[in-house]
Each structure stands twice: as C-alpha cells, then as structure tokens.
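Showing just some of the chains, left in place.
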Amino acid sequence: MQMTNQQQQYDRGITIFSPDGRLFQVEYAKEAVKKGATALGITYDEGTVLAATRSTPELQVRNPEKVFKVDEHLGIATSGLVADGRKLVDEARNEAQKHMMTYDEEIPTSVLAKFIADRCQHFTQYGGVRPYGLSTITGGIKDGNPKVYHTDPSGTLNQWNAIAIGKGREEANEHLEDEWERDLSEDEAIDLAVSALKEGEEDIELENIELSVVDEKDNFQRFTPEDLDEKGVEF
Amino acid sequence: MQMTNQQQQYDRGITIFSPDGRLFQVEYAKEAVKKGATALGITYDEGTVLAATRSTPELQVRNPEKVFKVDEHLGIATSGLVADGRKLVDEARNEAQKHMMTYDEEIPTSVLAKFIADRCQHFTQYGGVRPYGLSTITGGIKDGNPKVYHTDPSGTLNQWNAIAIGKGREEANEHLEDEWERDLSEDEAIDLAVSALKEGEEDIELENIELSVVDEKDNFQRFTPEDLDEKGVEF
Amino acid sequence: MQMTNQQQQYDRGITIFSPDGRLFQVEYAKEAVKKGATALGITYDEGTVLAATRSTPELQVRNPEKVFKVDEHLGIATSGLVADGRKLVDEARNEAQKHMMTYDEEIPTSVLAKFIADRCQHFTQYGGVRPYGLSTITGGIKDGNPKVYHTDPSGTLNQWNAIAIGKGREEANEHLEDEWERDLSEDEAIDLAVSALKEGEEDIELENIELSVVDEKDNFQRFTPEDLDEKGVEF
Amino acid sequence: MQMTNQQQQYDRGITIFSPDGRLFQVEYAKEAVKKGATALGITYDEGTVLAATRSTPELQVRNPEKVFKVDEHLGIATSGLVADGRKLVDEARNEAQKHMMTYDEEIPTSVLAKFIADRCQHFTQYGGVRPYGLSTITGGIKDGNPKVYHTDPSGTLNQWNAIAIGKGREEANEHLEDEWERDLSEDEAIDLAVSALKEGEEDIELENIELSVVDEKDNFQRFTPEDLDEKGVEF
C-alpha cells in the first residue's frame, strides 16, 4: 500500500476521517484480508460451493479452518485473521440458532449475511476497538434458491453469483468471470472452484483445498482432497 | 480539499472546534459523501422519485444498494459509505415500525427524516465515535403530499422539491433547477431523474441506474433498467 | 480570531483552562455563532418579535429553519450550527411539555431560557463532548409580560429588551439601540426587526427573512415574506 | 501570570501535580476569577451585605447576575465565569431546600458554604472535568449571627468579617481592612460596601452596583441603584 505523509496523520484510530473522507484503519484491515488465503463462493443450479486454500503442516490435523458449516443449508468461507474468523462464525452460528428458535425455520442466507456485515460495520464507528480483519463469503440455499454473499471489514455487503477473496482474488475472479454460467451442475461448479483457486495461487496442490457444497438434497457436505481426487476433479 | 497548517491541529477529533469555529471531522465526513455515487430525490404531482447511480460488476447480483424501501409510502436514497447507509436505513425502518405500532399510522416523511438527521447530529457532539459518512434523501407521500428531505453528516435537515447529492451533485442540481416544475407527471419525473443522473456522471448507462417511485396508487415501486427501457426513458 | 503561540497549547479540549483563565474551546464555539445568520429578538408593548435571515436555494422548500415555535406563547430564534439548533430546540420543547404536565401551566420564558443556558454550560465542564456551536434568543409572553432572553455557547444567560446575534450582530445591535423604545406597537416592532436585519446583512431581500410574533391575542404567528410585503413593511 | 518552560509540561490536566507540588489547572481557574467583576461580603451588627459590580448594556434588562438569593436568610455573591456561577448557585439552592425538608430549619450559612467548597474541591481531584472558574461569597444570618464565607476554585473555605474578590480585590480588601469595624450599622455597612467596590474599580457608577442585604428583620433584600441613591449612599 503506497503511503503519503498526510495519510500517517489520520490512520491511528477507527474514529478518524482523513481530510479526503477515508477511514484508513478500515483500509488497513482490508490489507489483512488481501494477504489471507484465497477463498471463494460459487452458486450453481442446485446449490453453492464454498472453498478456500490452506496449508496443513506435516503433523497438523486437518480440521475446518477456512470453510465452516453454520447450519444444514448454510456455510461460511473466510479470509483474513483466522481467530477473527472463528469468532465471527461463532456469532453467526448463534444468530442462526436464535432465528431457528424464534421463527422455527432455518435462517435465510441473506439475513445471516446481513447480520455479519452489521457486526463488521459496528467495529468501524465506535472507538476503543479495531475492525474485524476479515472478509466472509456466506453461501446457502433456501426454497430452491442458492445464494452467495460477500462482506468485507467495512461492513459492505453484496450478493454474487460467484466471487473470490484473499491473496489470489484477482486471477480467481477473472477466471470466474470467464467461466461461470447460470446452469452449472454440481460437478462443474466444483471443477470451477478448484480451477479458480489454482488460478489464484499457482503453487497449490489438491491437498491445499478445503471445499464444501451446500444443496437441498445432501445439505452441507465437506469434500476432502481425496474425495475430490476420486470425483476426478481436474487439477 | 485544500489544507492549511492550522487545520491539521484541530482535525483529529469530533469534539474539537477549530479557532474559526469549524468542525473538521464533520467536513471530512462530507468529503466521503462527495465521492459517493450520485443520488437524487424529485417530487412530482402525485409522488416522489428516488434514484442513484451504481455499478454492478459482472457476477454481482443486483440488489438494492443505494435506494431502499422503508415502508409502503416511504423510501431512502443514500450516498457515501455503503455500510453506514445500510445501518442508518435499518434504524430508520425500525423507527418507522415503532411509529406504526404506537400511532397506528405510517410515519410521516418529515418525522422520519428528522429522526435520521438527529442520529447524524448525535455522532458529531460526543467523543469516541465518528460521524456518519453518509447523506440521505428521504422521499415519501402521505395524505396526497409528496415530500423529499435531505440530511448530511452534520445532521442538517432540509426539505426540497428536488435535490441531488454525491459526486455528480453539481451538474445534476443545475439540471434539476433548470428543468424541475411543479406539476410533473410520473413519467416526466422519471425522465428528469435519469437525465439529471446522466448530467452528473457522464459515462453511465441505463443499467447503472437504481430507481424507485413512491406514490399513493402503487406504493413503493422499483424500476429495473429494463423497466426504464420499456417505458421508453430517453437516454 | 488572532492567535498566539501559547493559545495553541491550551485549545484542544473543553476541560483545559489556559494560563490566563480562558476556555478556548468555548471561544471557538462562539466563533461558529459569529459566522451564523443574523437573528434577533425584540420586545414590544404586547409581545415579542423573533426574526432571522436565511437563504433558501431555488428548489428548497421553505420550512422553519432559524425561528421555532416551542409552545403557544413561546418561540426560539437560533444562530450557529443548524443541527445543534434543531437538537436544542427539541430539548426545549420537551422541557416545555414536562412543565405543562407537571404544573398545568405554560413554562415561563425565563424558566425555559435558563434550561437552555444550563444545557450549554454542561457541555463546557465535562470532557468527551464539544460545546454547543449555538446561541439562542428565547422570546415569549406570559401574564402580559413580553420577555426576550439570550444564551451563548458558554451558558451565559441574559434578559434583553432587544438583541441581535450572528454575523450582522454589530450593526443590528447599534440599530436596535438607536431605535428601540418601550412602547412599540406590533407593526413598529416588526418594522424594527426587518430594518435591523437589513442593517446587519446589507444584501438581503425580504424573502431572506424568517419572522414570527408571539402575543397573547394571536399566540405564536409566522409571517411569510409575502405577509410582510402585504403589511407594507418598509424594505 | 508569569510562565516558565517547566510549567507548560504539567498544566494540561487537573490530575497532574507539577514537580514542586502545584496544581496548575486550579491556578489557571483562579485567574478566571481574578478577571471577574469585583464582589464582596461584609458582616455588620445585624446582618450581612453582599455586593458586586456589573455592567448592564443599554438594552439589557437588569436581573440578578452576581448576587443571588438562596433562601430567606442566605445569599451568594460570585465572581468568575457567570455560567458556572449560575450552576453552582442552583446546586446551592437545591442543597438548601434538601436541608429544609430534612431538618425543618433553614440551612446554616457555614453548612451551605462548606457544601459549595466541597463541590469545587471535587472538580480538582478527578479527571475528565475542569475546575469551577468561580469564587463565591456566601452571606447569611442565623440565630442572630451574621456570617460571611469565601470559597475559591480549589475548594478552600474561610470565614471572614469582610472580604472582596475579583479584579478589584486588592484595593477593595485594603479599604475593608482600614474601615471595617465590629459594630457597623446596616447603613454604614452598605456605605462601606459601595466605597470598597469603588476603590476596586475606579470608573464604576452607582448603576454598576448590585447589592443585597440579609438580616433577620427584613430577610434577603435587594437594593437597586435607585434605592441606594435614595438612601443617600455616598458615591
């Protein structure tokens, strides 16, 4: 990030606008996401694919780290500070349960994504805290409608057909723009997710991929690298 | 924004007046709005038009982003930080519901606009927060009276026949002053909204326009670019 | 405002006295008022006149902006930050209602003016806030006694027969001192108000004047520029 | 006030002692009093006199500004920031009423003066506020004992037979020391008060004097300049 002298006078607190109306602390938190592992969400005909790259050192046990199940038809992929991710996903799960208890139905994808974005915005307007160093991709399906939402540290919220975040976002998004179409099958969507991550981070292997699918038939499903290999995912 | 040496000594906190009685943090928040997408509100014979420019990247799904429905006869267009906009619109919707429950009638446009302006003022007088980086245009109709109000980050509130904010505000407002008349029809008001936005931001297309109309017959209605095109809006 | 080097070391917080016992943040807030539109209050035989200058851009709707009704026999004219004015007038209206409910009588002008001054003083003694950037003129009549009070950002409170504030205060006050007499009629008081504002700000027109009269017969009454013109107010 | 380099390092907050054990913010608040209008309190045989100088601009209405009635046998004269004075006098009146309700007797002068001094001390020991920029002279009579107490911004409290504060304090106090005697009559005490104020501020006229007497026969009584003139006060 290119810095100017002036910038340094307005970038130490979340409650300070710069003379040209910028919030530098939010922009710096976005930098934490730009360095994070690539993550993406893709909608297809009957569901959504959530995926992210990861590296699992030799003796580490492979647990969910970037792609989380929230409830049966809803998952979240994150990029940025991993501890912030775990905390925000916890809050999201809690919100999902409250919704279930209050309305006796699963929380709609859009409602949960808005909840996450509002939490992020809150940490940009009051002093004494820092913004979340995290972007999220919430993917789910309800009443046959697969949906993917993106939030960033400022609390901005948008719905996408397909989107990638993190350090490989530029190449991955180009690839998604080129290849995504409206009526992908599940297998095609998985193939697209894997190839987009590979565009984003060239030196990854299949074992560096964490991938889940959310559809109405099988609900939230994890695919291990071995599953992907068996499915014959091109790599 | 031209800066002086002195200015830099008084511009780091919302609770500090400069020696000439200015609140620089409020002025900087206004800069955030000046960079925002152009938005406008226009009253016509039987309702109000709210509209804004936007850009929807290729794979993004087009959801309301700058023009929001608050209740059946009331909407808000925003310019500035989008996450601030979503939050303030949420507060406005909440206030509108409270009004409905308490008085069993829809909230008058003026009451809601004043609520928004008071929220903004509050964030300019107490420390530990930042001002809202947002201007709003609240448009509605009640008892046959269409009304449009404008608020800015300082909490200033004014009623207008027609007003534009954001980066194209100067040209758009000139256009409105030239063209607005008291007894516009709905179609004329929509045409005026579109042409004013085009004056403000020269390189936009019809697809960059988010537009809603509030009248007593059809309540709050969204017009997609396709709707506008069908209606034969000049562009 | 002429500044010295020393001044700059003591002017960043409301809770800091300068070595010579001044509160610079209060003085800076007064500067905000000195730049505000001229406003005035005049007592006459049977009531008070409250007036202020304003500019209404072409498409703006003319609503009360500087002169506010508080209850049937009481109004407030303000000069300074307009959002601060709206907020303080709201608090005043609330106080007036509480008085009515508690004592079953309209709040006396002096009691309301003291309430306003106390609010202003409060924001000069505790940290974490800024002073109100506002002066007020409260005018009313009770039991046949017309009264006008002035408050400034420090919370100073004084009763006047006639007083002007804002950017034209010097010339307007000179004019009031020359022309005000104890037994003015309503028409004479209105004429005096208009001519004093004109002395204060030379380039205004009748349409730049917001004026109200409070008397026991007709209670709080607004006069539009057209009303003033009809009455034959000299301009 | 002569300033040293070192002083400037310890004078920005009320909770900071300087290396030689001084509280500069308290001393600066005292400077605000030294610039205030001269005020004084004098005990005489059967009561106390409270007086102060003031200037009333041409159109201002003459209300109590420096000498306040607290209850039937008790008054307060102030010097310093006038809004602080009004607030502290309000608190004193409140305390006097609470005493009356609790004990069914008027508050003794010493108890009220101690209340005021304690309030002032409180604002010198806790952060986030500023000291009161005010000195007070509390005068009253109870059970035949006229008493006068003085408080300053540090919360120091002393009882005096006669004392002057504010910008003319030095000459006024010299005059009081020369002229005050134990068995003054009311008229002599009034004469002494007026002459001491005149010693303190040479260019004042009788109309610049605000004076009240508290005795057991007539309780708290105000004397206008006209009253003083009628009484034949030497000037």
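Order of writing sets the labels: A, B, C and D. Residues in every chain begin at 1.
Note that in this section a residue touches a chain if its C-beta (ideal position, glycine included) is under 8 Å from a C-beta of that chain, and two chains touch if they have at least 3 such contacts.
As the structure is a computational prediction, the values presented were derived from the model and not from experiment.
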Assembly check, 4 identical chains modelled here, expected copies in whole complex 7
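Here is the rule we use: only the chains that are shown with their structure count from here on.
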Joint neighbours (subunit B and subunit C) are none
Given over half shared residue numbers means same and under half means different, the subunit C/subunit D interface is different
The assertion on subunit A/subunit B checks that the Cα superposition rotation, as a multiple of 5 degrees, is 50
Cα centroid separation, subunit A vs subunit C, in Å, comes to 55
Taking each chain's centre as the mean of its CA atoms, subunit A sits from subunit D at a distance in Å of 68
Between subunit C and subunit D, the Cα-mean centres are separated in Å by 30
Among subunit D residues, those touching two or more other chains are none
Chain pairs satisfying touch are A-B, B-C, C-D
The residues of subunit D that touch subunit C in their complex are 1, 3, 7-8, 11-14, 24-25, 28-35, 58-61, 63, 65, 81-84, 86-87, 90, 123, 127-133
In their shared complex, subunit C is touched by residues of subunit B numbered 6, 9-10, 14-23, 114, 117-118, 120-122, 124-128, 147, 154-163, 173, 176-177, 180
